[in-house]
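The structure under discussion is supplied below as structure tokens; questions concerning it will follow.
All protein chains but one are shown in place.
Naming follows writing order (A, B, C, D and E), and every chain is counted from residue 1.
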Amino acid sequence: MFVTRKAEFSASHVCRVPSLSDQENQQLYGEGANPNGHGHNYLLEVTVEGDPDPATGMVINLQALKEILLREVVEPMDHRFLNYEVEPFHKVVPTPENIAGEIWRRLENNLQGLPARLARVRLYETPDHHVDIVRGDLSL
Amino acid sequence: MFVTRKAEFSASHVCRVPSLSDQENQQLYGEGANPNGHGHNYLLEVTVEGDPDPATGMVINLQALKEILLREVVEPMDHRFLNYEVEPFHKVVPTPENIAGEIWRRLENNLQGLPARLARVRLYETPDHHVDIVRGDLSL
Amino acid sequence: MFVTRKAEFSASHVCRVPSLSDQENQQLYGEGANPNGHGHNYLLEVTVEGDPDPATGMVINLQALKEILLREVVEPMDHRFLNYEVEPFHKVVPTPENIAGEIWRRLENNLQGLPARLARVRLYETPDHHVDIVRGDLSL
Amino acid sequence: MFVTRKAEFSASHVCRVPSLSDQENQQLYGEGANPNGHGHNYLLEVTVEGDPDPATGMVINLQALKEILLREVVEPMDHRFLNYEVEPFHKVVPTPENIAGEIWRRLENNLQGLPARLARVRLYETPDHHVDIVRGDLSL
Amino acid sequence: MFVTRKAEFSASHVCRVPSLSDQENQQLYGEGANPNGHGHNYLLEVTVEGDPDPATGMVINLQALKEILLREVVEPMDHRFLNYEVEPFHKVVPTPENIAGEIWRRLENNLQGLPARLARVRLYETPDHHVDIVRGDLSL
Partner (left out) sequence: MFVTRKAEFSASHVCRVPSLSDQENQQLYGEGANPNGHGHNYLLEVTVEGDPDPATGMVINLQALKEILLREVVEPMDHRFLNYEVEPFHKVVPTPENIAGEIWRRLENNLQGLPARLARVRLYETPDHHVDIVRGDLSL
């Protein structure tokens, strides 16, 4: 069984590869390459997988999951300029793919010891564009 | 191919394990353990899987699916206090995990004979929190 | 200028007039008259009106507004059975009209001294059904 | 990793099997069999799968994906009467299952040569009813 | 106090003034002038205004309002081609402005005798485009 919890954070980012020209960056990222940066209301959906405890009927203590999300993702990323204030984005381009990858790493480390494992990280950059990371032995 | 249909019902529930203390229940379920109960607008998404009929272009008669959802889930659960009025929640804690499990059982029994099989039950307790049950040989 | 802030709470209620018969209550409130109660995820939108401060560019300190909403509405009503746990609903039917009226009274009292006045309280009982209270000298 | 992009188009359709009677069509498609046609705001979600390029942090150039969606699906189908103006729906019933199938074929042909493969086509006919086509070796 | 109820219908329409050329119609209505027609999921919000009854706490019997909406608007317009099947659109262009006007007339006639008067008709043609008709002595 899967349990999904949503969270939101508002942040700025710039998408540029420093070794490329302005024109090449524009071709890759469109307006997202503007060096002054722009921002989004990111919507995050985190899914964990496990069996409901027969006594409590819960896969995971939801309060514990919310606290991990808040501490590991929302607090460090909300109202930040990702390239300048959140690791590893001073040297990794903060595309939604890479932001989702970093969120996956932060959450997986912190879910150790809980009775559910991370199954999917979905990150919406806008309502029309999102990415999913799914555990290797799961599908979409 | 998968076909998904949504339905909604508004219900009350209490999440408490009778053998545990007030404090333990509060730790497990937070405010959800309040013995007077509270309620939600539950949003249900039911997905069935099958091949479209070459003549009709449909996996399943949508009208038939809607009637099963209405008869088996919405009518018995809408505007009810789940712990007191809907089986098996007088003795099973009506967490979203357990409500989704009960919906799966009711639907699977009633889809026998139709040309599609139940693939996923997704239940939103709030827009920020949902659970999924997925057929064993499917993934998320 | 108007500033609107949303908040949510999940609660149970029963809609019944004690002096009426079961059949009369059913005619008035439909399934909402079920004496065991049922529940909703209530969505509240509170609008205040004022002029932006020329120095700060804000009509009202949003943090102050959020705290009033939390203290006066969300904390006392969230995860409660309104008829039994929230005044004045032990003797006033908690229809969305009456809940919105009570929220208006609680907020208006608490916005005294802030540089904006309450302009509208909108309460969604479901996504398909909401009520608005608007200051007498305003329109919809 | 999966990347999903949304698009919308507004179109008319009629769902009827010519060899069947009015009554049989009504039983299959309900009001959707009305020979004058009716319409929808179709919402399309297209998901591609691939590995993010280590240099750019992107699975696919989003601008390229948007152009394919626009050219192959939105422009030919938006503001059209599908049965009369879009192939193959002069002879194939434009159920959501069949429309999604046609979108899958158009996109898969046009994604050749890009570094990501089509993983899922999701098509909403209304907010309450959608279909999914998922690559054979993926699950839901 | 205002009470709002939502309803939906799916319909086809063509926007063309017969006395104008193809090019002039295209300039006025864009792709909406396609003579084959296209369609939408129309979302309707109907608002009535009145004082809550002190005994029942309701402005209007919601069940009565739903029945009027269903009988006067949803049933005659849902799954129809408006220009051919719904009066007065054989001779009046079914723009959202004109459809909302027709809905206003149908509802106002049928709310006579109920303790609330029609205050606003809001009609969404798409999520990005809607129109409002508001009673003359009310504002937005």
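Rule of thumb we're sticking to: contacts are C-beta pairs under 8 Å (C-beta built on N, C-alpha and C of every residue); 3 or more make two chains touch, one makes a residue touch a chain.
Here the structure is a predicted model, which means the values were calculated and not measured.
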For the chain omitted from this view, which of the shown chains does it touch?
-> A, C, E
Of C:Ser21, C:Gln63 or C:Gln112, the residue touching the omitted chain is C:Gln63
For the chain that got dropped from the picture, name the residues of chain C it touches.
-> 1-7, 47, 49, 52, 55-59, 61-63, 119-120, 134, 137-140
Contacts from chain E to the absent chain lie at residues 15, 17, 28, 30, 92-98, 100-101, 127-134, 138-140
Provide the residue numbers of chain A that touch the chain removed from this figure.
-> 8, 10-13, 30-32, 34, 36-41, 78-81, 84-85, 126-127
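We take it that only the chains that are shown with their structure count from here on.
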So which chain is farthest from chain C, going by the mean of the CA atoms in each chain?
-> D
Out of D-E, C-E or B-C, which pair touches the same way A-B does, with over half the contact pairs the same?
-> C-E
Give, as an integer number of Å, the spacing between the C-alpha centres of chain D and chain A.
-> 28
Numbers and ranges of chain D residues touching at least 2 other chains | 30, 127, 134, 138-140
Could you run through all the chain pairs that touch each other?
-> A-B, A-D, B-C, B-D, C-E, D-E
